[in-house]
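Everything below concerns the one structure shown next.
Only one protein chain is missing from this complex, and each of the others stays in its spot.
For subunit A:
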Amino acid sequence: MNIVVLVKQVPDSGADRNLRSDDNTVDRGSASNVINEMDEYAIEEALKIKEAHGGEVTILTMGPDRATESIRKALSMGPDKAVHVVDDALHGSCAVATSKVLAAALSQLGADLVLCGSESTDGRVQVMPHMLAERLGIAALTGARKLTVDGTTLTVERQTEEGYEVVTASTPAIVSVWDTINEPRYPSFKGIMAAKKKPVQTLALSDLGVAAGEVGFDGATSVVVEHSKRPPRSAGVKVTDEGSGGVQLVEFLATEKFV
């Protein structure tokens, strides 16, 4: 099975994150950048499927030059190769335009199965799987906590607010996963060394037949008008329990009219 895993480089969600003051985009320059955590689960799932059914695992990333660091990191877990869509014109692209570019790349790669994380920790928008499915005319099975592959049939168990659903589709399809699906492996030393030699193909917009005007700020379908830091919360009252902590807590709740 030919599997493509979508990997996004994001600012570390454990560090201070900002928007740029000049163009209101995510500041990817000063932040420490990492693989979107949820994508590691998608990579792990792809590797498990390859181990069980054979095939090839390709990483697909759209992002600036420095996303190469994350691509090598992803490859060190075990995928075979990577495709990096990189083009200055992409800066400022909205989700709709991003889906256009990724769909064009996926069409060229001809995957049986596309795997991705359920959301990225920067935008948390969760729209990419269905945008890609809509463009490619393939099924989208989102939010998987369990994925079973049987020939060309995919079965996904997905969490819903009321319980869970079992959903099926035939390949080709795109499946997004939550962090409940598996436990991603750590790259081995051998894996890290091997990743340095794995092929990483770079594609520009012209290679994908997408015009520069359809992406970036020119092609954006939405715009951030302004942004500001939310004032940080300040600590309130802290008491140490000396036998009446529970009562004191309820007294506070009472003054705030919660009890």
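Criterion: contacts are C-beta pairs under 8 Å (C-beta built on N, C-alpha and C of every residue); 3 or more make two chains touch, one makes a residue touch a chain; residues count from 1.
Assume contacts and distances are computed from a predicted model.
Engineer: Write down which listed name, "Ligase-associated DNA damage response DEXH box helicase", "nitrile hydratase", "Electron transfer flavoprotein subunit alpha" or "Spermidine/putrescine-binding periplasmic protein", is the UniProt protein name of the chain that is not shown.
Structural biologist: "Electron transfer flavoprotein subunit alpha"
Engineer: Which positions on subunit A touch the chain that was left off?
Structural biologist: 13-14, 16-19, 24, 37-38, 94-96, 99, 121-131, 133-135, 137-143, 145, 155, 159-170, 173, 178-180, 220-230, 232-233, 235-241, 244-250, 252-254, 256, 258-259
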